[in-house]
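The structure under discussion is supplied below as structure tokens; questions concerning it will follow.
For this view, one protein chain was removed and the others were kept in their places.
Showing chain A:
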Amino acid sequence: MKYTTFNQQSTNPLIEPMFFGNPVNVARYDQQKHAIFEKLIEKQISFFWRPEEVDVSRDRVDFQKLTDPEKHIFISNLKYQTLLDSVQGRSPNIAFLPIISLPELETWVETWSFFETIHSRSYTHILRNLFSDPSEIFEDIVVNDEIKRRAADISKYYDDLIFATQLWQTQGEGVHTVNGVAHTINMYELKKKLYLCMNSVNALEAIRFYVSFACTFAFAERKLMEGNSKIIRLIARDENLHLSSTQHILNLWAKGKDDPEMAQIAEECKEEARAIFMNAVEQEKQWADYLFQNGSMIGLNKEILCQYVEYIANQRMSAIGLDTPFEISSNPLPWMNNYLNSDNVQVAPQESEISSYLVGQIDSAVSEDDFADFEL
């Protein structure tokens, strides 16, 4: 079906599926099929922040004090996070928007992706402060084998879905030969690609950031690189919200609350979905190995980091109806909780007590007491 930016046919977005129904026409939010996405949009917008609001100037002095293995850990994590947000700042838009059928989901994806671009901008903010010319760091992201391997796995499912959608929207269902390769395009295949892609995105948001987060917060526990840690806290808060959205999508499908065909695909592809998650866990452990190849940092080593990945993975796998494959039953890094608590997220000094507030707020609550002075 050809994509149109404004579908001229009257549709009822209350009965459309999340994906592969009619293209969205009117961006209206007065009614929602799945109200959760509207709530996520509001929450995400209330989190708005700018990297420049966080003072990272002291980090430059701290960075010079780090040992060489610690510098490797710090910079490698920034590179990996830059890769993740480079992908997430564009891919949900390109892969999902052309096939979304609900206005609230469409706007959620746009809002989500926009926040990933703020994260990308904050990595530039951090690196510019540490290096007079951060080009070398950015350029290494596309040539560093450790990062490239992860990039391939992350973008694979997106690229697959995007290509199949393009063929379907330009040529329709059937077998299409492109550059000598035959591609079977039908609704079942498209939905399967979407399902696998969503699982890959969910695994990304669920665990791929957490090795880097743990290292950042371990520096902060030693009062080092605290500006960076403040930024990463804001990013972690956003990522937690993004994760909530992919968990909702996967569960709406699996529980048959959206598209019945997606419920069937979720059942059929359970093993593949599990493999995607397990592969992400494995890659994170390998990443921990790479980070600590030159030596550990105080308060953190490879073993405890891998245990934390397993602990988080158990939690996130059970949230989407998968088993909990890892033995670990208690949190090996309990101090991480303090950094991921949104009440502790501080943007500007005047916000030390509250993490969200409204601009130009009007007190519109009226109680019976307010009429006490009135007489009729």
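What to note about this one:
As a convention for this text, a residue touches a chain if its C-beta (ideal position, glycine included) is under 8 Å from a C-beta of that chain, and two chains touch if they have at least 3 such contacts; residues count from 1.
The rule we apply is simple: contacts and distances are computed from a predicted model.
Of "2Fe-2S iron-sulfur cluster binding domain protein", "Putative hydrolase subunit", "Peptide ABC transporter permease" or "Phosphonate C-P lyase system protein PhnK", only "2Fe-2S iron-sulfur cluster binding domain protein" is the UniProt protein name of the chain excluded from the display. If you put the hidden chain back, the residue from A:12, A:31, A:171 or A:337 that touches it is A:337.
Summary of contacts with the chain left out: across A:11, A:169, A:247 or A:296, the touching residue is A:247.
Remark: the residues of chain A touching the chain excluded from display are 36, 39-40, 43, 236-237, 240-241, 243-244, 247-248, 251, 315, 319, 329-331, 334, 337, 340-343.
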